[in-house]
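With one protein chain removed, the remaining protein chains of the complex are shown where they sit.
Moving on, here comes chain A:
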Amino acid sequence: MSDETEKGLKSPLRRQLLMGMAAIPALAMMPRPSFGAGPATSAVNTTGLAVTDSEVTVGILHSVTGTMAISETGSVQAEKLAIEQINASGGVLGRKIKYIQEDGASDWPTFAEKAKKLLVNDKCAAVMGCWTSASRKAVLPVFEQYNGMLYYPTFYEGLEQSKNVIYTGQEATQQIIAGLDWVNKTKGAKTFYLLGSDYIWPRTSNKIARKHIEGHLQGAKVVGEEYFPLGHTQFNSVINKIKLTKPDVIYAIIVGGSNVAFYKQLKAAGIDMSKQTLLTISVTEDEIDGIGGENIAGAYACMKYFQSLDNANNKAFVSEFKKMWGEKTVIGDVTQAAYLGPWLWKLTVEKAGSFDVDKIAAASPGIEFKGAPEGYVRIHENHHLWSKTRVGRAKADGQYELIYETADLVEPDPFPKGYQ
């Protein structure tokens, strides 16, 4: 970690700061690449971005305070790690990446305001950020108006595409359809109980799930569908209903802290996940930290990444991540997707031979990142990623064990026909 980026590290977490500082000696021993040997600035930056002969500035825009800080902390850590690594390997077009971090404070107008600051005042060449769909929707007009580039890491409901955004998480069809097919085929599941938190992502996802169950799986049906306010902690009633309807699969899209209550109460109510199949698309290793592994052991999750993935890229990623942020940190699906952002941007800039946003937007389709911890990804014409869908089974130690993965990369389809 260089001195300058260390100064820019505005982490609110004392723990993280200490860990970050603990990492300095190790990083200082690495050979320092020399910057400033790239092509002339006037040639690679024709629109007045914050690019000098030796430096390029990007933005990191996540919530480090407020209710979303719990989720977005991992994304910030992954993005900083990627930037460190890119700098250690020579930077982008011979320039060192410097970052400016802003706090969206879990508040959508604040996100829009900070996005504008990063683009207009700081002239950031790219921004890594946002988590909830609400924050993304709030910054989208800003990125389009001031022609910025956003790398967005969360799996989300789809129904969106912009030349100013690269979506590094999966959209709804990539996460839902393969998972439902798998549970239908291997478990012979016919009846499904859909659960979710009450806002756009779970509702849209369940809508797609219902269409797929009723329209594409032979003889399958939805026996219940229910939504709970964010932060809800009393699930006894719905657990009673689940016991009465005895669905083959509980399909759960509950987010955040509510998960802790939900899984603890499921277990207390005697629902045994070695007999009852539960499939979630919203519980990553991060959430299990709070739920407690013993309460969710046996449940299945459908995502594209698990910390336990067994490949060389991922082993290196996990060990670097833990070296930078501490042994006890866990890495969930979104954290990995956030890590892809800076790398995809670097590869795109090098392909385009320019930092100009229009050229990057045009050069993005077809960019492939072979070093991705999830294995390999490629950017689609629609600015989403081709990636695999995987199913993991939760273990008592808080990790997922990989059970199934699609043979090929799944094509992203943010506007699925017949599912809307």
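To be clear about the criterion, a contact is a pair of C-beta atoms (placed from the backbone, for glycine too) under 8 Å apart; a residue touches a chain by one contact, two chains touch by 3 or more; residues count from 1.
Here, contacts and distances are computed from a predicted model.
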**Request:** Leaving aside the chains on screen, match the unshown one to its UniProt name from "Urea ABC transporter permease subunit UrtB", "Xanthine dehydrogenase family protein subunit M", "Hydrogenase/sulfur reductase, alpha subunit" or "Lipid-transfer protein".
**Result:** "Urea ABC transporter permease subunit UrtB"
**Request:** Determine which one of A:E55, A:D289 or A:D413 touches the chain that has been left out.
**Result:** A:D289
**Message:** Among A:T46, A:N121, A:Q234 or A:S319, which one touches the chain that has been omitted from the display?
**Reply:** A:Q234
**Message:** Can you tell me which of A:V120, A:A268, A:A362 or A:L402 touches the chain that was removed from the display?
**Reply:** A:A268
**Prompt:** Hey, which of A:T52, A:T67 or A:N382 is the one touching the hidden chain?
**Reply:** A:T67
**Item:** Residues of chain A (touch criterion as defined above) contacting the omitted chain
**Value:** 12-15, 64-67, 69-70, 73, 198, 226-229, 231-234, 236-238, 240-241, 243-244, 256-261, 264-265, 267-270, 286-292, 294-295
